[in-house]
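Removed: one protein chain of the complex. Kept in place: all other protein chains.
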Amino acid sequence: MLRFALSRLLLVVPTFVGITLIAFLFIRILPGDPVLLMAGERGVSPERHAELMAQFGFDKPMWRQYVDYIGQLLQGNFGHSFSTKRPVLEEFMARFPATLELALCAIVLATVLGVAAGILAAVKRGSWIDQATMGTALVGYSMPIFWWALLLIILFSTSLGWTPVSGRIALTHYFPSVTGFMLVDSLLSGRPGAFASAVHHLVLPTIVLATIPLAVIARQTRSAMLEVLGEVYMMTARSKGLSPSRVIGLHALRNALIPVVTTIGLQVSVLMGGAILTETIFSWPGIGKWMIDSISRRDYQVVQGGLLLIAAMVMLVNLTVDLLYGLVNPRVRHV
Amino acid sequence: MTVQTPDPTLDPVPGAGPAAQPVPPLLENWHYFTRSRGAVVGLGVFMALVAIAVLAPWIAPHDPAMQYRDALLVPPAWTAGGREAFLFGTDAVGRDILSRMMHGARFSLLIGLVVVTIALASGIIVGLVAGYVGGRTDALIMRLMDIILAFPSLLLALVLVAILGPGLFNAMLAIALVLQPHFARLTRGAVLAEKSREYVTAASVAGAGHLRLMFFTILPNCLGPLIVQATLSFSSAILDAAALGFLGMGAQPPTPEWGTMLAEAREFISSAWWVVTMPGLAILATVLSINLIGDGLRDTLDPKLKRS
Partner (left out) sequence: MALLEIRNLTVSFETAAGRFHAVQGLDLAVDSGEVLAVVGESGSGKSVAMLAVMGLLPDTATVSADAMLFQGRDLMSLSPRQRRRLAGRDMAMIFQEPIASLNPCFTVGFQIEETLKRHTGLDAAGRRRRAVELLDAVGIPEPAQRLSSFPHQMSGGQCQRVMIAIATACTPKLLIADEPTTALDVTIQKQILDLLLRLQLEHGMALVLITHDMGVVAETADRVVVQYRGRKMEDADVLSLFENPQNPYTRALLSALPENAVGGRLPTVAAAGGWEARP
């Protein structure tokens, strides 16, 4: 197991270096004067230009610039936003809990429903339940989620008036942020109705963000279950006189989960992509909206830093899932 | 897709029995494909979409850019206040939605085609080289692919468009670059599996050059998974391009691209549902039909699944 973990860790290092290189090159391959792009200033005097040039180190050779860049990263310096003048890392950390809360809710919803639907479809293979579940999953998998979000808003917000359209909580509720998770903070605030308001705001974005992972997980669970159900050890389990729920829910599911865990891990990247769309539509103050706003404001230091931080986070999650895969698969854990 | 792939599961055994009537591989694949009702429906819808896209200038009832000033936000024909002339209603500046959707089909299918062609061609070349040459070249190429895959695809496409500048063509390039590693990985894996097979050695001994070995000996035997991946990439290219259009980084207004149409329609979400509903429905139908075909192809071309 230790060996497995180390080999995974070693494989990640070059990828991580590559990510920093991409982020480093990003500013330098943008068309236009990199100094102006970094500073976000226009029409600066030649003196100021030279000053900025030296400040950003553009006068040094390329390799030197990259080494300096890595050095800054190691000190936690991811650049500054030109529009707010605040450090990129600080802005990222301020918005990250909002995205994390949304993504966690979405992945939990997708996993619970997706695994359940996949099991059901596999057990009832060929029946109308199977066909209906897998038909729905394929529709979900093919869904343009930005349109799906608008449809849900039309139905639940505009027509029925059940859910709010934007934000994380009603503006009437104001309380200091403690954990950054609105569900937790609203409970801690002790204000009546705050938690309910937070839940209301969370429902639609969660559904939208969960749609594609849910479909993917359901499909993967079904095919993994079908493969496992044909195994001889399933016959053994039944020959012991175990109840069907134990045969399916323990003996089959435990094996089927091995590939499903990998699938769930791969959804994290999908979630981050989906968060850009979902947060934009629901005005959710997370890193997805932050990135798209920065791109349209041409706040390139933020884009550069955000790109790096998001990719690093996705990689970290994938690494964790890889290690988790080792944990759920005895053939890896006990060689 | 006229290349016939020899099926590795069906090794012809001499004298295997009089009943072994050889079926042409393509026909056999077609037979398997048609056994899936969903795949056939998907193919039917997709063909219809292609027909609409090709014939759009002739069958669309209106010019997609024509603004009927007397017909702003007219609801669909079957609802109260609808007009016969505008089946799916009109948008905020009085353009016929049906006509714009028909022309939009051209963009979406073109996007899918261009993106898949670029991604497939570059992915195959990169994957063939990596798998065939091996060693450090292979390691370097595959690490590069890992790096691309480490970024969420929509985010990377967005950043690339930020570099290249917004626009339909740049969006297509960005999406192709993001999808390309999947083809490269698939090709490399298949090449590694096939490289040591006897038929490759035989061709090499017979004097086939490297290029011939790569493209004419090995590649045809890796086509199955690549075709499936190409189909799935086709649909994700359409989705991603629409998402970029929706975010204002893809096709620019007034192009009747479905994602861009949705972006323009957002503000009418509470007043004119049809402006929002119709373009999205078109995206969903297109992507769904292609994914149905993809599922059918996967069941057909994946020898592992064929038994069941």
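Lettered A and B in written order, each chain numbered from 1.
Following the convention adopted for this analysis, contacts are C-beta pairs under 8 Å (C-beta built on N, C-alpha and C of every residue); 3 or more make two chains touch, one makes a residue touch a chain.
The shown structure was predicted, so the numbers you read here are calculated from the model rather than taken from an experiment.
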Chains still shown that are in contact with the chain withheld from the display: A
Touch criterion as defined above, residue of A:Leu52, A:Val88, A:Ala218 or A:Ala237 at the omitted chain: A:Ala237
Interface with the unshown chain - residue positions in chain A: 231-233, 235-243, 251, 254-255, 258, 328-331, 334
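Just so it is clear, only the chains that are shown with their structure count from here on.
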Gap in Å, rounded to a whole number, between the CA centres of chain B and chain A: 24
In the complex with chain B, residue positions of chain A that touch it: 14-15, 18-19, 22, 26, 29-31, 135, 138-139, 141-144, 146-148, 150-151, 153-154, 158, 226, 269-270, 272-274, 276-277, 280, 291-292, 295-296, 298, 303, 307, 310-311, 314-315, 318
Of all residues in chain B, those that touch chain A in their complex: 38, 143-144, 146-147, 149-155, 158-159, 162-163, 165, 235, 239, 242-243, 246-249, 259, 262, 266, 269-270, 273, 276-277, 279-280, 283-284, 287-288, 291-292, 295, 308
